[in-house]
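Every protein chain except one is present and positioned as in the full complex.
Should a chain be cited, it is by its letter among A and B, assigned in written order, with residues numbered from 1 in that chain.
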Amino acid sequence: MATIFIDNKPYEVKEGQDLLQACLSLGFNVPYFCWHPAMHSVGACRQCAVKQYKDEADTRGKIVMSCMTPAADGTRISIDDPEAKAFRKGVIEWLMLNHPHDCPVCDEGGECHLQDMTVMTGHSYRRYRFKKRTYRNQYLGPFVNHEMDRCIQCYRCVRFYRDYAGGRDLNVFASHDHVYFGRHEDGILQSEFSGNLVEVCPTGVFTDKTLKKHYTRKWDLQTAPSVCVHCSLGCNTIPGERYGKLRRVSDRYNSEVNGYFLCDRGRFGYEFVNSGRRIPQVLVRPERNVDAIPVSREEVLEHISGVLHFGARVIGIGSPRASLEANFALRSLVGPENYYSGMSEKEHALISSIIKILEKGPARSASLNDVMKSDAVFVLGEDVLNTAPMLGLALRQSVRQRPMEAERRLKIPDWHDAAVRAAMQSERGPLFIATPAGTGIDDIAAGTFRGAPDDIARLGFAVAHELNNELPEVTGLSSKVHGLAKRIADELRNAGRPLIVSGTGCLSEAVIHAAANIAWALCEKGRKAQLCFAMPECNSVGLGFIGGSSIGMALKAADEGRVDAAIVLENDLYRRVDAAQLDRFFDKVKNVIVIDHVFTKTSAKADVILPAGSFAETTGTVINNEGRAQRFYQVFIPGLDIQESRQWLRDMMAASHIPLAGQWKTLDDITAAMTEAIPSLKQVREIAPGATYRETGMRVPRQPHRYSGRTAMFSHFLVHEPKPPEDTDAPFSFSMEGYEGRHPSPLIPRFWSPGWNSVQAVNKFQREINGPLRGGDTGKRLIEPGDIERPAYFTVVPAAFNVHDNEILVVPLYHIFGSEELSVISPGVAELSSKPYLALNPRGLKGTGTKEGEEIKLILNGRTYNLPVKFMSDLPDGVAGLPFGLPGSQWVELPAWGRVNPENADIVQ
Amino acid sequence: MNDVTGHLIIIFGVLFAFMTIAGGLIWVERRLLAMWQDRYGPNRVGPFGLFQVIADMVKIFAKEDWIPPFADKPVFVLAPVIIVLSALMSFTVLPLAPGVGVVDLNIGLLFFLAMSSLGVYSITLAGWASGSKYSLLGGLRAAAQMLSYEVFMGLSLMGVVMMAGSFNLGDIVEAQKGMWFCIPQFLGLAVFIISGVAETHRLPFDLPEAESELVAGFHAEYSGIKFGMFFVGEYLGITLISALIATLFFGGWLGPVFPPIVWFFIKTAVFICGFILLRASLPRPRYDQLMALGWKVMLPLSLANLMVTAAVLLATGK
Partner (left out) sequence: MLSLLKTMWTVFLHLFRRKITVSYPEEKPYVPPRWRGRIILSCDPDGGERCVACYLCAVACPVDCIALQAAEDEHGRRYPEFFRINFSRCIFCGFCEEACPAYAIQLTTDFEMGEYKRQNLVYEKEDLLISGPGKYPGYNFYRTAGLSIEGKDKGEAENELPPVDVRGIMP
């Protein structure tokens, strides 16, 4: 701890910080622009000036930039010094010389850091009489809007985009007062994290283009804490609603998970909530193959109670994209023995295996923060930028750990970003990537390996053998691969915090086993090795906890005629099982009830379709890949017949006279029942205060105190204002009424503090800059490593991959935009998603004259697909890639052997 | 037969005349108060706003006649009836002109005093039956105020009775042919006017309703036509006291040129206006001031008046 004196008062601060960080952590208002908590100081904007004194006797002092001055013991500064104040005011005045007069039509208005800082420093009138500079704007794709006139040249955008996120297509051009931030020409921003420019930019140069289409000010958004549902990482978000439509998603800081950033899929994938594909009302299909007709709630419940009569054999198929509570409600309705997890056989096996590895093994599951802090990483078989994008961003930070340590020895402080980067140059820590196809983070990798899933697993086993001789040896490796394995093993062994990343992406159990072996071997050597598995969906782990068998078992039961009715919860089975098998299932099962929020191929077959709430319209719990259970809260009340899935299930229970329904009045009741039935979920009750939580007798308001239009929003329907609905499941109110002040961290509905209207207000909610939120970060880890003497290593090493003569191994490829079911419904994401294709290595097509884009025939599992070819030169020989889950594609069991253009025998070597 | 018809005509004539006056007073009072406050008052409905009365009547009839659940229902209903009845009964002994009156009662004045004492029941019962604090306080105040002022109201009239030698109102009028009693009985007149105001609980002695402290006092819980009856009862009271002042002190129907009945109504109207002027100009006293005035000033004054009158009568030997 160091003692610093601010305006002659002593304060205790943590050592190794800059003064700006220290002052903000202490709650002082020091204005800044170029500094960002995640990107630290460069001292470019001169806005955070304070006066520093040599000692007590010094009365003159000198102006210093607080972000460039260490908060060393005994530092004396003054924030309130008149000269420092005048300096800061002057800086703002210069910045505002060319700032346009368009706040009213600027999307940043009302949450603009520049506005906040201008007010904070007291600048109010433009004395400069000359003309304002203007720029031409660029088209930057469907997510980010560009308005260069507003720029104040803080360089935060390029520092984030290039230095932090590794993007290459945004840069700064021209010189002196013509400095321009943009692309070299109009075009879509290539980075997966371009949406963060919206929050990083202190003013309105980069704004949210999806929000622009239905623009609403921050003060008019009804918000609640939520969790992203578009991948397994469970990033914390704040969705905002107005007039019954979800308007945008912004970041909710969580130091352990996503920090200050979100990926574009998470930020812009929300529009499916407003899409035309939502199921608006209860629909019943009188007969298969006719259009479903709308019926009333009462009618459908009566119909369902007929279907679920006593003695009927009813099964329930859950979903990894539905909350724990909804899945548990389904399990309770049909009984645990009739509950199926809704994952494909392979997915089910992989996830059970991963949970077992994390629970039974000595290696801890890593949070994204842990990933960022790892100093040696080995990625096995996972294209993280496409399956769990934020994991890729975290890995980009992890490669800086090793060189940072060298710089610490040179006495360069961590926060001195410009100096750190100058000293570091292109030096990077060890990151090894072994995947079937190239990935977006290969540029920072110390070594890459391309191979079929089995070969990746073999590399993994070889590394494990290098670390621990007792582990099975992998024979027949080429010397090159063997050398790579040795190198990886050395780097991991020498690291303080090694990390093994893998996941379900390869759909190969061997890969996962290899990853576990490596981590465990490191743990046995006394290293704090961690494991990080990417999973397919937001609640895959949660479903693993709830149990039930895979979809395959449900199909089998139906085939054997043991099923009268099936309830499918928020699940498009056609994305998980072969279509022909499913069609047979639908023929066999007389009554299929689908509860979902969007129309899917599955709902097109259902006899009863019940409209469920999306993540923004429900409250529930999901468990992310780390094993962290997190609560997401209902943001707004949906219209029409839509209600939460668990409410539908409860209504069904009531209609069929299951006594449990009577006890389930609120979410807390279901959670209590769930934790009782499944003891491993016990801690779910502790992740957030219950629905009865009140602060001085008041709820937490979902609407900010400046929310406008309360008496006019719906007055065209009826001039008498209705009473705001009451939330029985959460301690939030659907109004402005409630406690304005500090809330427990899981209940923070938005980041706002007096004078801090922008997202930068988060510094008022953190215990210290970049530290956890006051009251602790949200979520509870349900998986902690077991305390084991010797882990149960996996001993089966797969055989080496052999290139087949006439066949090709088709492995899944993933796309950040397109492979995820819900986000791709959003128009912006859909625009960026690719059409289905077959990725082939041009080497294998030599001499066939096949051109890129040409349609070729793929025979897989006895079925023929016509797909355009895409050349992917880094695919290993004998391996082809098929994108997973793109709109317009069909589910295929992968990896599988297929044949390409069989009439042309030469095509595959 | 003719006799009965004649009586019926007079009865209904008197009833109609005084009810009309009482009803019209609603408009008269609002207009006059407005004029004295530099306003116009109700002038929208009909010529000079005359039909305001009709509009108000329609409104008051159409209003919800609500009885609070905590009220003593039969008494609550009975109370407004009593006030209207007792006021109307008093009019029976009033001679409008020679031989024009419902009854020519030789104890007319005593009958009037008896009837006006009955009025206090209405208000006390209304205050009690409403079952609310403010009403009860209003009722209590009314009981004490009206009982006190009744005493010297009677006493103040005894001078007139002595001078006329009769309780018959017709005879009293006839006895003023030479000189109106307002001159010899000046003190009696003053005491009678003051106690008359108190008896009708008009401003400035409206302590039983006192809006600013008791909301509306005894009739706080009344609405619709029941409230209307209290309202009309009050105006009937004003008319009655004004008519009595005219009869007892200003020679009733006596007067030149115009027919007697016209004189009677002219005089009554002047005193009614006087009542309204009182309301327009004087503030409400405190309750203890009201009682002190009654017992410490009015009672000695009226007794003195009585004794002086008796002495003068004895001395002059009339």
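Everything below uses one rule, namely that a contact is a pair of C-beta atoms (placed from the backbone, for glycine too) under 8 Å apart; a residue touches a chain by one contact, two chains touch by 3 or more.
Treat the numbers as computed from the prediction; the structure is a model and nothing was measured.
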Displayed chains contacting the withheld chain: A, B
Contact residue for the chain not shown (choose from B:Ala280, B:Leu299 or B:Leu313): B:Ala280
Sole contact to the chain not displayed, among A:Lys486, A:Arg562 or A:Arg706: A:Arg706
Which residue of A:Val105, A:Ala422 or A:Ala677 touches the chain not shown here: A:Val105
Option touching the unshown chain, where B:Trp36, B:Phe51, B:Tyr121 or B:Trp295 are the choices: B:Trp36
Sites on chain B contacted by the missing partner chain, in the whole complex: 35-40, 277-278, 280-282
Residue ranges of chain A at the interface with the undisplayed chain: 100-105, 109-110, 131-137, 147, 149, 173-176, 178, 180, 182, 212-217, 219-220, 243, 706-713, 715-716, 718-720
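Heads up, the rule we're going with is that only the chains that are shown with their structure count from here on.
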Intercentroid distance (Cα basis), chain B paired with chain A, Å: 87
